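The complex is shown incomplete by one protein chain, all other protein chains being positioned as in the whole.
Showing chain A:
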Amino acid sequence: MHPFSISVADDPGRAVAAHAQDDHLSYIAGGTDLLGLMKDGAAFPAHLLDINDLPGLAGVDATPDGGLRIGALARMSDVAANAEVRERFPVIAEGLLFAASGQLRNMASMGGNIMQRTRCSYFRDGDDPACNKRRPGSGCSALDGLNRNHAIFGWSDACVATHPSDVAVALAALEADVVVLGRAGERSIPIADFHRLPGGTPERDTVLGRGELIVAVEVRAQAEGRASHYLKVRDRQSYEFALVSVAAAVETEGRRLRSVRLAMGGVAHKPWRLTAAETALRGADLDDIGALEAAIATSFTDARPLAHNAFKADLSRRAVLRALQTAGARA
């Protein structure tokens, strides 16, 4: 690992100012991803600013309009165990509990979780293969290499990586906002706009800039929250990133779907909303499997599988159906 210095931040405003001034400074919270990136030569911060002691950022609190504000420094395990979260937004609790391991969940923060970088094996390869995320302009080894775990939606020739976060997928389905502190104060970014598609600049995962700090994630009160489910499909039963995952949240009238929110993980450079399917599913009967499948399929007409992940489109449709049924059973 390269040499670096570390200091402890005591005030959010000063942390943001320091971050704005130093291109080689990186915040560190749980460190569960950043330290791995540094060891793999995929991140080279010269200075780490430890934000764990910043006051007021670790809570899970009700908002005036009945939603939840989840502090950026809240630990995954604490959020997953929170009674309000479990009851009103089970998709969040499940998205957290199906991720990583117990030890990692105790360390990892919510803000850090949605800032995780891709698990693409080329990006993580310390031998520095062609990777536009590691070295912009060097190319994408996965495009014609090993790409079983890569995207089927929204990729570019510059990058076919997927976003690894589970809870970000749940947050996408719940249309959460990422609250960011900048030099001019706080702003809210809809989670759909927070992560980027790779385009020609895959080195940028999010829209965050220098001098910005995630302070919270806010989830509005919503009928769909309670009847929600996170389904994670993976090769092994625990401690693995998703092959594909689905966050489903529904509001029903009897067995009929009144409103549906669907987001997927493991299929794109960002949590992938299935907006076409959501529209097509409105009014569908949860017991009419054929109608559900046809509606779900509308979101896969633009799927573009790679050489080794053609199965993901089929698997995704099946996973969406299952997640929808499970969420529907909770309504």
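One rule holds for everything that comes next: contacts are C-beta pairs under 8 Å (C-beta built on N, C-alpha and C of every residue); 3 or more make two chains touch, one makes a residue touch a chain; residues count from 1.
What we mean here is this: contacts and distances are computed from a predicted model.
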Omitted chain, identified by the protein name its UniProt record gives, among "Aliphatic sulfonates transport permease protein SsuC", "AIM24 family protein", "Stage 0 sporulation protein A homolog" or "Xanthine dehydrogenase family protein molybdopterin-binding subunit" | "Xanthine dehydrogenase family protein molybdopterin-binding subunit"
Out of A:E87, A:D157 or A:D235, which is the one that touches the chain we can't see?
-> A:D235
Which listed residue (A:L25, A:C159 or A:L243) would be found touching the missing chain in the intact complex?
-> A:L243
For the chain left off this view, which of A:R69, A:R105, A:R124 or A:H229 is in contact with it?
-> A:R124
Touching the hidden chain in the full complex, which residues of chain A are there? Just list them.
-> 1-3, 41, 119, 121-122, 124-129, 141, 144-146, 233, 235-241, 243, 311, 314-315, 318-319, 321-322
